[in-house]
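Accompanying notes for the structure given below.
As you look at this complex, bear in mind that one protein chain is not there, while each of the others sits in place.
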Amino acid sequence: MMYLRNSWYVTAWDHEISHEPLARTILGEPIVLWRTDDGSAIAFEDRCCHRHAPLSAGKVLGDRLQCGYHGLTFDRTGLCVEVPSQDMVPPAARIKSYPLCERNRWVWIWMGDADKADVSLIPDTYWHDHGSWVSIGDKFSVACNYQLLIDIQLDNTHSRYVHPDTLGNAGSLRHSPKVTRQGEQIHNTREMRNSDPPPLFTAATGHVGNADVWVAWTYSPRAGIITFDTGIAELNSGIFEGERGKAFRLFNTHGITPESDGTCHHFWVSARDFALGDELVSEIVETIRDTFLEDVEMVEAQQRVKECSPDAPQIDVSADQPTIQARKLVARLIKAEQI
Amino acid sequence: MMYLRNSWYVTAWDHEISHEPLARTILGEPIVLWRTDDGSAIAFEDRCCHRHAPLSAGKVLGDRLQCGYHGLTFDRTGLCVEVPSQDMVPPAARIKSYPLCERNRWVWIWMGDADKADVSLIPDTYWHDHGSWVSIGDKFSVACNYQLLIDIQLDNTHSRYVHPDTLGNAGSLRHSPKVTRQGEQIHNTREMRNSDPPPLFTAATGHVGNADVWVAWTYSPRAGIITFDTGIAELNSGIFEGERGKAFRLFNTHGITPESDGTCHHFWVSARDFALGDELVSEIVETIRDTFLEDVEMVEAQQRVKECSPDAPQIDVSADQPTIQARKLVARLIKAEQI
Partner (left out) sequence: MMYLRNSWYVTAWDHEISHEPLARTILGEPIVLWRTDDGSAIAFEDRCCHRHAPLSAGKVLGDRLQCGYHGLTFDRTGLCVEVPSQDMVPPAARIKSYPLCERNRWVWIWMGDADKADVSLIPDTYWHDHGSWVSIGDKFSVACNYQLLIDIQLDNTHSRYVHPDTLGNAGSLRHSPKVTRQGEQIHNTREMRNSDPPPLFTAATGHVGNADVWVAWTYSPRAGIITFDTGIAELNSGIFEGERGKAFRLFNTHGITPESDGTCHHFWVSARDFALGDELVSEIVETIRDTFLEDVEMVEAQQRVKECSPDAPQIDVSADQPTIQARKLVARLIKAEQI
C-alpha cells in the first residue's frame, strides 16, 4: 500500500501519551509514543535496533526510553546512550524518531522526510479546546482502508440513508455542492436557504420550521484531517453573507489515519458554540457518536465486499465529485513523492 | 477454485428469504436474497454497482431493493431505476441477478449462464413437504471443501466407525454397492437381504432381528443434491422387487453448496412415511441431526489435515468407487464448461 508520507497524521489524543509507552501502528509502521519528564511527546519506531523487542514494552526513565529486553537506553533523539552489558555503545545503535506536533488536544506525527515537517500545514482546530466552545470526541478503530472513511465524510448524499434520524435532511440531496481545490486542500460548501434542518439541529436548538442551513468542509491531506463548519440560523439572518452571530454552529473534526491497508484510526471532535452549559443539549449533541458509528458500520461493510471482490467495476454519479477530486489529489501528492 | 457453474445449488430454506435482505456467499460470490411484496424470491450479487456497499444492508421497498448507502434503487431484474441525488440514472447502472427456483421448501440458485437454467434438472424432493411424510431439516455451516462433504455422504463404509450408534450396521460393510452413472447423475443401490438393520431403524420401528434393508442414493451434480431412499422391511416381503407397502422408509436429502474453497453450506432434510404422529418416533429420528454432525466433525478434521499437507498422496480402496466416480463426473462437467 502506498501512503502519502510527507504528511501529518493524527496519531493520538494528548492524554493518551504518558510515561507509560503507547504502541500504535501508523501507515503500517509500529510506533511507540511516550513523554519525557518535561512533558515532551516523543515518537520512535517501536522496535529496538538490537533484537527488535518492542520499545513499547520498555520503561521511560526521565528523558530516556529503556528497552525492556536488554536495557538498551535511548535519548529523546533516538540515539542509543547505554548498553548495560558493555562500556561502549555501537555508533550505529540508534532508532528512528518522528516529528510530532501537539495542538488542540491532538498529537500529529510526520511520517516522511523530517526536514519537510512544517507545522503550518496543520489547519487551526481551535474549537477543540477554546473557551467559547464545548467539545466531545473519541478515537475509533475502524476496519476499513482509510480512503473509504474519508469518502463517507466528504460525501453529501449518504446522510439521508445512513443517518436518517440525525443528519439526513432532504435539503442535502437537493443542493449541488460547490467543490473547489485550493492548493493542497479541497473545499466544499453547501448553502441551503430555506431548508429543512438536519434533525440533530432541530433537537439541539429547538428551532421550528425551515432555516438557513450551511455545511462547509475542508479536507487537508497534508494534515490528515477534515474539518466541518456547519450550522443553522433564522431565515435570511445573513449567514451566507458571513453574519453568523445569531447562528447555531457545530464544528466537527475528523482525523483519519491509516493503520494498515484494511484498518484505520478515526479521531473525531464535535464542538458547539451554543447552550454551552445545557446538559440536555449536551446529551443531544452526544448522539453524534452514534451517527459516526453508523458511518463506521457502512464503511466496514464496504471493506468486506471490496476484499471479496477487489477488482469489481464501479459506476460514478454526479454527487461523487468531492470524493473523486479528493482521491485524485491524494494520488497526485503520492505520485509526486515517488519521483 | 474451479466450480461447476451451470448448476443449481441449494441457497436457502424458503423461510430464510424475506423482506429483510439475507447475505449468503455461494461459490465465493456474495449474494443477497430477498422477496418482493408479491412473495417472489430474488437473488442479486451483494454489491452495489456504485460504491460496492453490500445490498444486504439495504431495504426492500415493494418490488425494489434500495442500497443503504446512497439510496440507489434496483428493480427485480437488477436494473437501477433511481439515483436520489440526480435526475438521470446512468445506463450502465445495473447489478447481476441470478435465476432462482423455489421448490419443496428449498430455494436453488443458478450460478452459470442464465439461458441454461433449466428447472427440470432438479430432481423431485416431494418428501420435504408431502402430506404422507413427516420431515425435519436444517442448514449447517461446514468448514470443509464441499467435495469432502459429498464424499462422506456417498461413502458406504464409514458408518460403522463414524456413526456406530445410529447408522452403522455390519451389513453395509458386507454388501458390495452397485454404482451406475446415468447421464449426469450417479446412482448407488445396496440391497441387504437378511441383514442387521441400522440401529436408528431398530429404535424407530421396534423391529426385532434381521430385516431386508435397502439404501439407494442419487447424486445430481446439476442440482447440488444427493437424495437417499432407505428403509427396512420384514424378511422376504418383496422390497427388492419394488413392493414397499409394508416397509419403513426414511428419505434424506443433502444439499451441499460451496461457500468458499474451505467452507460449504449443508442443507439437509430427513423424512419418514411411518408413525407420522408418534412423538417418540420423532424424537428418535431427530437424533439423525447428531449423526450428520458426526459427519461434519470428521470432514472438518479432514479439511484441517488437507490444508496442512495439500499434496500428500492417498491410497484408494474398492469402496471408494462411488466417490471416485462422483468426483470424475464433476471434474468432467467442469472441464466441459471451460471450453
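Letters are used for the chains, namely A and B, taken in the order the chains are written, and counting of residues starts over at 1 for each.
Going forward, contacts are C-beta pairs under 8 Å (C-beta built on N, C-alpha and C of every residue); 3 or more make two chains touch, one makes a residue touch a chain.
These figures come from a predicted structure and were not determined experimentally.
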| item | value |
| --- | --- |
| Chain not shown: contacting residue from B:81, B:301 or B:331 | B:301 |
| Among A:22, A:53 or A:143, residue touching the chain not depicted | A:53 |
| Residue, one of B:18, B:97 or B:157, that touches the chain absent here | B:157 |
| Contacts of chain A with the absent chain, listed as residue ranges | 25, 28-30, 46-47, 49-54, 57, 66-71, 83-86, 90, 92-93 |
| Touch list for chain B against the chain that is not drawn | 151, 155-158, 160-162, 173, 298, 301-302, 304-306, 308-309, 312-320 |
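Definition applied: only the chains that are shown with their structure count from here on.
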| item | value |
| --- | --- |
| Angle, in degrees to the nearest 5, of the Cα rotation that carries chain A onto chain B | 120 |
| Cα-centroid distance, chain A relative to chain B, in whole angstrom | 48 |
